[in-house]
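Worksheet for the structure shown next.
A protein chain is absent from this complex, but the other protein chains hold their places.
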Amino acid sequence: MRRTAILLGGVALLALLLTPAAGTATQQQPGNSPAQFARGRELYQQACASCHGPDPAGQSAYATVPSLKDVGGAAAVDWALRTGRMPWKDTVGPVIERGRPRFGDEDIRALTVYIGRAVGDAQLPNVQTSPELVAEGRELYGQACSACHGMNGAGAALGGANIAPSLQDVSPEDVAEAIKIGPGEMPVGGGLPDYDFHSGESTRQVNAIASYVESLKTRPYNRGGAPIGGKGPVPEGFVAWVIGLGALILAARWIGGRS
Amino acid sequence: MDVDRERELTADQRKAERAAAVAFAVAILAGIGLFVVYFSGGQTQIEGVLFSLILGGLGVGVALWASRLLGAHEAVEERHELTSGAAGREAFEHALAEEVGPTLARRSVLVKLLAGAGGALGLALLLPVLSLGPAPGRTLRETPWRRGSRVVDETGKLVTLNSVPEDGFITVFPEGHPGAADAQALLIHVPAGSLRLPPDRMAAVPDGTHVAYSKICTHAGCPVGLYRATTQSLLCPCHQSQFEVLDGAKPFFGPAARPLPQLPLGVDDQGVLIALGDFYEPVGPAFWDRGKR
Partner (left out) sequence: MTTMLERSLKYVDERLGTASFARRALRKVFPDHWSFLLGEIALFCLVVLVFTGTFLTFFYNPSVREVVYDGPYEPLRGQEVSAAYDSVLRLSFEVRAGLLMRQVHHWAALVFVAAIVIHLCRIFFTGAFRRPREVNWLIGIVLLFLALGEGFTGYSLPDDLLSGIGLRIFYSVTLAIPVVGTWVTYLLFGGEFPAGDIISRLFVFHVMLLPALLIGLVVLHLAVLVLQKHTQFPGAGRTERNVVGKRLWPEQTFKSVALLLLTTAVLALLGGLAQINPVWQYGQFRPFDVTSPAQPDWYIGFLDGALRLGPPWDLTLFGYTISEVFWPAILFPGIAFGILMLWPWIERRFTKDHAEHHLLDRPRDAPARTATGMAGLMVFFIMFLEGGNDIFGVLLNVSVEAITRTLQWALLVAPVVTWLVTFWVCRSLKRSHVHPARISAGLRLRRTAAGGYETVDLEPTSHPD
């Protein structure tokens, strides 16, 4: 998990240094080379077909496994593989957590090309963040995302052991892809009105939200000190009792008598 | 230092004295540090630590002084009787009744009128309290939604059948009242054929797929902002009431007792979604006369 963050951070830093414009790098569009396609098909047969079926656009092998036909296309593949959620790690319960990606960047791109073309949805989102968009992004985030993910991106429970994960350490690509896909319990379009993957307005809104989410990582504004998990009054109350009152009871015992 | 005094202090006390001295010195240094930090711009964490060192240094020093250097002896104090005794109480009653007593007995009509006037004053003083707020009237039963109100999103943009992707949802308001607290509604695009509403309610769902419910939780009024797309249920973050979207937003878990009221929708000739009337029931949590018209 930490290595993924460092990896993504390193890629972002490199891209930042190489790109003249402000903000982080745009998504690398998967190429269309036949070599990538072939490599992708090979990897798919090895690692994915046992659950998702021999044809990505066809039926999956089990009733509990979704077919890749309409889960969001190339964006879904990229998101699931980059965040290490796929291949499935034999988790307990409905939550499929982030983890270390099992494939390298090249292989991920290959699988994305192959599956994207196979299901007819090969385009990855093009996301560009900028500090100027943070305020507008925060406003949109409050409308569409904060109910599940929390205004500070700390994440929350969704009932039935589902969770909306923390967004305090995700990349802009994660944000854009998740909004397009609507993974798990998340609605398609992320709650944004008039969401259309191909429209300029939606792209702008997604860029703004991604900029705000990025600011949660780069400029988290924890000016008050240790954020204590960022989960609000419950951990604060815990600290008040255990550390605050605890220290004071020790002080009282030191000062007072013991008769 | 006085040699005589030194001999009087035990080793323990001398240690305490030294420790207290160190504590006070820390307080002084922290005070100087705080001045420097404050006048060079300030920083919350450093200010907090330095303040804490000033107070803590003083506190530790004084505590050591209290516990080791005072030569504490136990003292005993007798408790006095708390009661004034029967005689004392009688004297008080006598003093109270001395002048007023006979008057009270003889002028009973006057006393009764005094009591009445006092009561009138009491009630009169309550009147300004009633100015604090309006009568509830019909405001708890009505929202700005009317038959023909066009549906807009939070920014005031008109909403059509293409505004929400399948398995998506947005928050909507009546045109002219974007952001109105009691009018807030959720517009959810569910897969065709999945809704299980009675026929008259299905007629108020455009395309059989775009259903709208009040966003105000019927339990304690929080906005029910969490839509779970795979189970088509709504979750309220405050007390975890969960509502079944396909089944008229009926609560299936949690403390909510009533479903989220449905907003009847139609489509006008420009393809814009419109309301066919106000919500079917008063929105939000229950109140005493909710069942009355």
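We just call them A and B in the order they show up, numbering each chain from 1.
Here, a contact is a pair of C-beta atoms (placed from the backbone, for glycine too) under 8 Å apart; a residue touches a chain by one contact, two chains touch by 3 or more.
Model, not experiment: these values are computed from the prediction.
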{"item": "Residue of B:Gln45, B:Ser84, B:Asn162 or B:Ser194 touching the missing chain in the full complex", "value": "B:Gln45"}
{"item": "Hidden-chain contact residue, picked from the options A:Leu111, A:Ala147 or A:Leu192", "value": "A:Ala147"}
{"item": "Touching the absent chain when the full complex is considered, from B:Ala229, B:Ala256 or B:Ile274", "value": "B:Ala256"}
{"item": "Candidate in contact with the missing chain, chosen from A:Gly58, A:Gly120 or A:Gly237", "value": "A:Gly237"}
{"item": "Contact with the hidden chain (one of A:Ala75, A:Ala118 or A:Ile163)", "value": "A:Ile163"}
{"item": "Hidden partner chain, residues of chain B it touches", "value": "38, 41-42, 44-49, 51-56, 58-60, 62-63, 65-67, 70, 72-79, 82, 129-130, 132-136, 139-140, 154, 171, 173, 179, 181-182, 184, 215, 219-226, 237-241, 251, 253-258, 284-292"}
{"item": "Chain A residues that touch the omitted chain in the full complex", "value": "92-93, 95, 131, 134-135, 137-139, 142-143, 146-152, 154-157, 159-161, 163-164, 212, 215, 219, 221-228, 230-241, 243-245, 247-249, 251-253, 255-259"}
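Convention: only the chains that are shown with their structure count from here on.
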{"item": "Chain B to chain A touching residues, read off their complex", "value": "44-45, 48, 59, 63, 66-67, 153-155, 157, 159, 162-171, 223, 225-231, 233, 235, 237, 240, 242, 253"}
{"item": "Residue ranges of chain A touching chain B (in the complex, touch as defined)", "value": "143-144, 146-148, 156, 158-160, 162, 164, 182, 184-196, 223-225, 251, 254-255"}
